[in-house]
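Some notes on the structure that comes next.
Missing here is one protein chain; the remaining ones are kept as they sit in the complex.
A and B are the chain letters, set down in written order, and residue numbers restart from 1 in every chain.
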Amino acid sequence: MTRQSEIEKERMQEMFDNLGADKYPLKEYKSIGKKLPRKLDGPPKASGEAVYTMDIQLPGMLYMRFLTSPYPHAKILKMDTSKAEKLPGVRYVLRYDDPELPEAANIGQMAGFFGTDKPLPGVAHFEGELVGAAVAADTEAIAEEALSLIEVDWEERPFNLDVEKAAEPDAPLSYPERYADANHWNKGVIDTLIKGDVKKGFAEADKIVEFRIVRRIHTGMGPERQCGVFKWNGDCPEVWIKQQRAHLPKYQISSWYGGVPMDKIQLHMPYQGGSFGGWTCVESLMGPHYCAGLVAKRTRRPVKYILNRREDFNVGSMDAGTYLIKVGFKNDGTITAVDGLLYNLNAYMPIFFPALHINENTRVPNMNSQVKAVWVNKCETVPTRCELLPPCLSFTLIMDHVAAELGMDPTEVALKNDGAEQHDMAWLNEEKKKRGFEVRDSLKECIDKGKAAFKWDESWHKAGTRKLPNGRMHGVGFTWTQEWGDSLGSGEVAIRIERKDGTATILAMGCDQGVNAEESYCQIVADELGFRLEDVHYNQQVDPGFYRMTPGSSTNMSINGWAVRHAARIVKQRILEAVTSPTSVTQRGSFQPMFPDTRPEDLDIQNSLIFLKADPSVQMPVSDVPKRGSLAGVMSEAEAFGVRNSWVQPLFADAYHVQHGGVNPNNPRPHLCRQAHFMEVEVDTDTGEVFVTRIVNVNDVGKAINPMSCWGQQYGGSIMGVSRGQFEEMIYDPVTGVMLNGNLLDYKIATIKDIGPIRTILVETGMGYGPYGLVGIGEDIATVVPGLLAPAVYNAIGVWIEDFPITPDKVLKALGKI
Amino acid sequence: MKEFKHFNAYSVDEAVALMGRYGERAAVIAGGTDILGKMKDSILPAYPEALINIKTIQGLSDIKESGGMLNIGALALLADIAANPVIKSKYTALAQAAGRTASPHLRNMGTIGGNICQDIRCWYYRNQNNRFSCLRKKGGRCYAIKGDNRYHSIFGGSVSGGCFAVHPSDTAPALVALDAKIVTSSRTIEAEKFFEVKPVKTTVLKADEIVTGIQVPEPPAGSSSAFLKFALRRSIDFPIVNCAVMVTLKDGKVSAARICLNAVHVIPYRAVKAEQVITGRVIDEAAAEEAGAAAVAEAKPLEHNKYMVAIARTLVKRALLACAGK
Partner (left out) sequence: MSKEIKNFVCPYCGESHDTQDGLKSHVFKSHKGRGLPAAEGRIRLFINKAEHTFLVEPNWTLYYLIHDILGLTGSKQFCDRGACGSCTMIVDGKPVLSCMMLAIECDGKTVETVEGIAADGHPLIEAYVNNHAMQCGYCTPGFVVASKALLDRNQYPSEEEVMAALSGNLCRCGTYPQHPIAVREAAEKMKTGGKK
């Protein structure tokens, strides 16, 4: 076996063998774990130099805007675009019935996994849907004006706005083209999570409580609106896309327009102004690109399509719907049964059961959990920060209802029920041992740290009993769940040692949407190679042919982290082999190795210096290696003139990682790490105003690569979480189905004044399945915190409000004041 | 935005002349923070053919107190009004109202004239591309009645029948409470009489008339004023309910009271009954509570806005207590 394939075998072994605690960790960390400023993306973003897709302007570029449906459910019977076409400055009007627009194209987020879709439909299924026509003009203003000149005869169809009503058998069909039988479409598809025997469980319970949660639809609201640029260089598409999945667009575009070879597609993924999943996950994501490409071909000009702010709303959050929950529990707080039914609005993946986290991180033995995916005439709903929004919302309400009914401290109820897959902590601890982890009680550590920081024992009280000097009611809430980071997916990266200066460049195309993962990869590579952090760079502005994990932000650390580490270990080996082997090997001979009579295992690298382990004074900077003896890096040309060169082969490696964890009920690896959150509120019982006065977040991330990036996800997630729980909903006119608040004044995201101080705490138990025992954090807090408002408000006023967002009118109603 | 003509007016006469020439086909632009939003969304059936810029008129942005009268030019910025020491100490409700309007950036752009002349925010009226051609656009009806009316009037519709959109200004109720007068290019009117609801109009201004200034009489000795605003967010938001109050105390009792709610009715709502209740009394918890209840006694809430009644009642009470230093 060649040395090369030995290295590969080792790396593969590492990947397949490393299913529990990291068997091959580093002995010490230098960059990993450091609190680092944002030297990579910070300066361009703070100085205005960072360019986003929305900023792209090309000579001769046309601006494309789409017609949108004024009705929630309507078909175009006739469309007259002649006036629009005649408007000066309009260069093309693409119609939905254009012969070159296919019935089905590969434009969806799962690259056709859930079926293909029409790039420009003639039937709309929600008000504001892009439909019918796309206008390309010299300016955005002209394109807008042209849209208003298009005359359409619409066939209005009956529509649904409410999931429960739409699920009734006599409800009109919301989307007959896709779901011809009923609006509840997932009968027969996986839609239940059943464990144990709920009947028995309820019979055993001392108490049973039933409640109903309503989560109104909300949206990601990334600041940069959805947009893209399509340019043809001859028959080669060059595209700029705002979306998180670097690998998908080429794959999709290659199937368009009769087929485009992938090597002809040039992809740019500029900085992204917020994404949170969102548009990247919709089935129709690339439809506008398809249209832009077609028009760009016909007009021979680059085309930029833009959604305005109102249109950008139409990617809803997948926790929208109605939850019917029933919980049985004993007087000591142990839960015996959970029954949960979720009418999930427009869910395309109806597997995020209300009891999912009950299954995955508690010892509760009996559950019956079902999702009814119901289609109504609103936009698609997708993972917005996370697909676990429904289970997290239910989990918080379940746990806190039990605590409230018993008058028990919710942190104690949490510890009572901690476990996994219907097993208790004793079992889970065995699982930890089996997998080689140090046995730690993650939840207890999180709770202890959080309680101390929050001063929980002084703050918690019986519901509705503490009035503050300012007249408001004081309340505190607590919630917890697993840290989810054992995800599915794959990622591939490459690392190159630069000839000029021996620094390492990580090559992998992904998107930068703000989580600062790129810097963490540099930290990993620096420690793996033994380089100084400043000698490791990340280049994602070009397409190197390697693609980071989809969707580009989820599971950055737990999948791409592995891939980056694999590649670094191979590169390190190659460096050490290069300096211990003959250099400049040609037909005419070779030079002595840079470290003669030495084996690779005799050397190591620290601070970007290669040194002999037995005598560290024998050393050479890495920067010498690639250019040693070479004539400014030029290799063979000098040979022709009789000048002997000394050079090394390219120092480069690529690697990939595949992870088969899961968010499905048959998870082969239990989640070992936990998170806990504490919230304090003040409720003004005369106006209904709720104000979150402080929050403490505690997340067990296993191992924090850059704590400051982790904190950013904590306080950032808390702010998004409070905003979602307290202010955000997309509001529709009940009579016409038209969205009423499609703007940033009437759809409210929190300002700097709207939330009190947030304290962020990290716990590092090392019990993650990622490299060095890490587990991810980006999706967590924004997903868990919205629900936390309900128990906090309950603790303040003694009444449950479970209609999100929790606005003043609901508080006043709960208090009986209106 | 679509194309339009743009004129700079260099005097009030010029502005008036241009307005006369164009009538309803032109709009006045001061700070621009309202009109540009309307144009970007194309909310009206007819797009303005021209904008008449009045920021180029000199001498309309001064703030000066003399001879027992505070004179504020129509183009005075909200930020300047909020920061003005005289206004803060003697005309407190106005400083507070201006300081709570919108956001810091918008207060650097928005003028008091624009703030009281601003258009309604009803989300049917403001929906893009004139999606709802409602009563206020000379269309058929009010869509809020059967629709989502959580931010609409709790005191019934407009006089001409049927529009339930509220007046959204924060400074307007303060001016009413402070007994201000609005000076226009042709007359001077009591603030209270300045507001009127007609299609495409929220004020009594004629098509060729602009506001040139505000006159606020110096409050009598023993007076204090306060302004409170309720919104979902603590910045940027328009009010859900706001309340401005001015009381004059004599021997510890209220000798005069002016209480004005806004964002609760189609025009600023003078809570006359509340004023009657509090006059002659010491402002304490009980009296203020009673006044609050009286302020909303005639409320006729719609399906979704009952909560605004409770909030209005609370704000009246708290504004009175604030005046009393409690």
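The definition used in the following text is that contacts are C-beta pairs under 8 Å (C-beta built on N, C-alpha and C of every residue); 3 or more make two chains touch, one makes a residue touch a chain.
Computed from a predicted structure; not experimentally measured.
Chemist: One chain is left out of this view; which of A:141, A:260, A:439 or A:609 touches it in the full complex?
Modeler: Considering the complete complex, A:141 is the one touching the chain left out.
Chemist: With respect to the chain omitted from the figure, which of A:273, A:328, A:390 or A:688 is a touching residue?
Modeler: Of the candidates A:273, A:328, A:390 or A:688, A:273 is in touch with the missing chain.
Chemist: Decide which residue listed in A:57, A:82, A:233 or A:465 touches the omitted chain of the complex.
Modeler: A:57
Chemist: Which positions on chain A touch the chain that was left off?
Modeler: Spelled out for chain A, the touching residues are 37-39, 41-52, 54-55, 57, 87-89, 141-142, 221-224, 271-276, 308-309, 513-516, 708-709, 711-712, 715-720, 743-745, 749-753, 755, 757-758, 782.
Chemist: What is the set of chain B residues that contact the non-displayed chain in the whole complex?
Modeler: Given the touch definition above, chain B has residues 1-8, 10, 14, 17-18, 21, 29, 32-33, 36-37, 40-41, 51, 53, 55, 79, 102-106, 108-109, 234-236 touching the missing chain.
Operating definition for what follows: only the chains that are shown with their structure count from here on.
Chemist: Suppose each chain is reduced to the average of its Cα coordinates; what separation in Å results between chain A and chain B?
Modeler: Roughly 44 Å separates the two chain centres.
Chemist: Given the complex with chain A, which residues does chain B contribute to the contact?
Modeler: 1-3, 42, 121, 123-124, 127-129, 131-132, 143, 146-148, 150, 230, 232-238, 240, 304-307, 309-311, 314-315
Chemist: Which stretch or stretches of chain A touch chain B in the complex?
Modeler: Within the complex, chain A touches chain B at residues 70, 141, 144-145, 148, 310, 686-689, 726-727, 731-736, 738, 740-742, 745-746, 748, 750-754, 807-809, 812-813, 817-818.
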